[in-house]
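In this view, the complex is presented without one of its protein chains, the others remaining in place.
In order of appearance the chains are A, B and C, and numbering begins at 1 in each one.
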Amino acid sequence: MVKQALPIYDDELKRDAQARLSRIEGQVRGIAKMLDDDRQCLEVLQQLASLQASLKGVTKTVLRNYLERCATDAIRGNDPAIYDQLIDVIFKFAK
Amino acid sequence: MVKQALPIYDDELKRDAQARLSRIEGQVRGIAKMLDDDRQCLEVLQQLASLQASLKGVTKTVLRNYLERCATDAIRGNDPAIYDQLIDVIFKFAK
Amino acid sequence: MVKQALPIYDDELKRDAQARLSRIEGQVRGIAKMLDDDRQCLEVLQQLASLQASLKGVTKTVLRNYLERCATDAIRGNDPAIYDQLIDVIFKFAK
Partner (left out) sequence: MVKQALPIYDDELKRDAQARLSRIEGQVRGIAKMLDDDRQCLEVLQQLASLQASLKGVTKTVLRNYLERCATDAIRGNDPAIYDQLIDVIFKFAK
């Protein structure tokens, strides 16, 4: 029997990330509409901040998947290079 | 003759912000597709970071318009409350 | 009689910034002591986050002084280059 490798993404995390990306698409269109309608700058900035928070939500989801699926194997396998990669990934993406 | 108030948005800044939002919408769909295709976590995180950079570009554009059109009038009009608002807006939105 | 230019710093803002810097110095020494005492990483990280928040407080104070004393003159004097400088300063320092 063929050994099946674990897929890259956890099913639930993937669905969660995709649902978040759909909402983000809607938020982006909403902001374009606000500009069309000449809504106040501060209202538009507020919506851009909400969009940034949503984006952080997806990033968290994908980063978690990276930790659970990719980093975990390397840590268990005693690969010392994983810590350089982890620190690099964390400071590059977790803002 | 009726005095015409300056519109909220500078025409060029508005077009620039809208062009950026269109590109962002494309980036969001691209990332959803990457998840469908089971692309590596680090590649997806990289694209999420690009998306965040694009979002910062729109925020900069709208913040600039706020400074040029809204804050400028208040500063010229010697409204001391503008500095509290400015500091608040800057630390809330300029990340 | 000689016209006295406004000093660079507002007296109260300066005292406020200096008081904050004194506290920050104490926090830095406290963290070095925590490492000497082998305190848990998460406790040390928490104190580093407090230090970062204190640092943001000083930055806010100095940025406010910049807006009130430097940027204001340029905006009132209709110097269009001030907006490029403002956006630059804001995105460089307000994080």
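Here is the rule we use: a residue touches a chain if its C-beta (ideal position, glycine included) is under 8 Å from a C-beta of that chain, and two chains touch if they have at least 3 such contacts.
Source: prediction; values computed, not measured.
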Message: Using the touch definition given at the top, which of the shown chains does the missing chain touch?
response: A, C
Contacts of chain A with the absent chain, listed as residue ranges: 56, 60, 63-64, 67-68, 71-72, 75-76, 83, 86-87, 90-91, 94-95
Task: Touching the hidden chain in the full complex, which residues of chain C are there? Just list them.
output: 7-9, 14, 17-18, 21-22, 24-25, 28-29, 31-32, 35-36, 38-42, 44-45, 48-49, 51-52, 55, 58-59, 62-63, 65-66, 69-70, 89, 92-93, 95
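Just so it is clear, only the chains that are shown with their structure count from here on.
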Task: Make each chain a node and each touching pair an edge, then name the shape: line, ring, star, complete, other.
output: line
- line: Comparing each chain's Cα average against the average over all protein Cα atoms, the nearest is chain B
Query: Superposing the C-alpha atoms of chain A on chain C takes a rotation of how many degrees, nearest 5?
result: 180
Centroid spacing, where centroids are CA-atom means, of chain B and chain C in whole angstrom: 24
Task: Scan chain B for residues touching two or more other chains and write them down.
output: 63, 95
